[in-house]
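Left out: one protein chain. Kept in place: all the others.
What follows is chain A.
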Amino acid sequence: MSTDALRRLTATEFTLFLRDKVGPIFGVLFPTALLCVFGNIDFFTDPANGIDGQPLLHTYTPILVGFVIAMLALNTLPPTLASYREQGVLRRLRTTPVGPARVLGAQFAICLATAVVSVILLLAVARLAFDVPLPRQPFAFALSALLAALALIGIAVLVAAVTPTAKAANAIGSVLFYVMMFFAGLWLPIQAMPAVLRHVSEATPLGAAVQALSDAGAGHWPPAWRLLLLAGYVVVTALLGIRLFRWE
């Protein structure tokens, strides 16, 4: 298979991703807009209301990074993959030299690349407009974000694998999005949760991810178990996804 075909396939999928608008609007613009709203509310910027002596906005920045990842993975991938299967797009590709697996690869690459752009935008606006410091341990931050993105892509593939239609995939994807965002602390930061709820949250993929991002943001490496937990989610969802996903 030529590299030209791979490039063309990825470029085409990216064009469709932009045309669809859901990813660019809800995965890139919306999280940063949310940051700007929070940043203009005194409650979020006054250290007196904060956790561990820092303004709430600092606590919310990694939560919004989780929001970006979850939004892109859970709200764009499942409906796209399920509709490709439902409409026979993948089946049609099976009769060509390229095959359908590469479309999935292109989708993952687009999801990851868009997440990188969106997170950089978010961190830059947080830093420049609202004085939120950049992650003090950038490597740990990047690694945590990458593991989180891979784990959520794995979950997205599982959703697409077990749902028969694009509609169902869309519905389940967005319910999961809200559930995961709850455990990631969107409504109540994990640090402020009661102990039991906090333990549960830290065991969920996005909860673990946000905690790892907070650790890295504050300048220290997340505990090894947290990263291993995320890596475990990546491995398990990838294996299950490969087993369960059907091309038609």
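Definition applied: a contact is a pair of C-beta atoms (placed from the backbone, for glycine too) under 8 Å apart; a residue touches a chain by one contact, two chains touch by 3 or more; residues count from 1.
Everything below uses one rule, namely that contacts and distances are computed from a predicted model.
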Name under which UniProt lists the unshown chain, selected from "Alpha-ketoacid dehydrogenase subunit beta", "SufD family Fe-S cluster assembly protein", "ABC transporter ATP-binding protein" or "cytochrome-c oxidase": "ABC transporter ATP-binding protein"
Contact with the hidden chain (one of A:44, A:84 or A:108): A:84
Sites on chain A contacted by the missing partner chain, in the whole complex: 1-2, 4-5, 8-9, 12, 15-16, 19-20, 83-84, 87-89, 91-92, 94-99
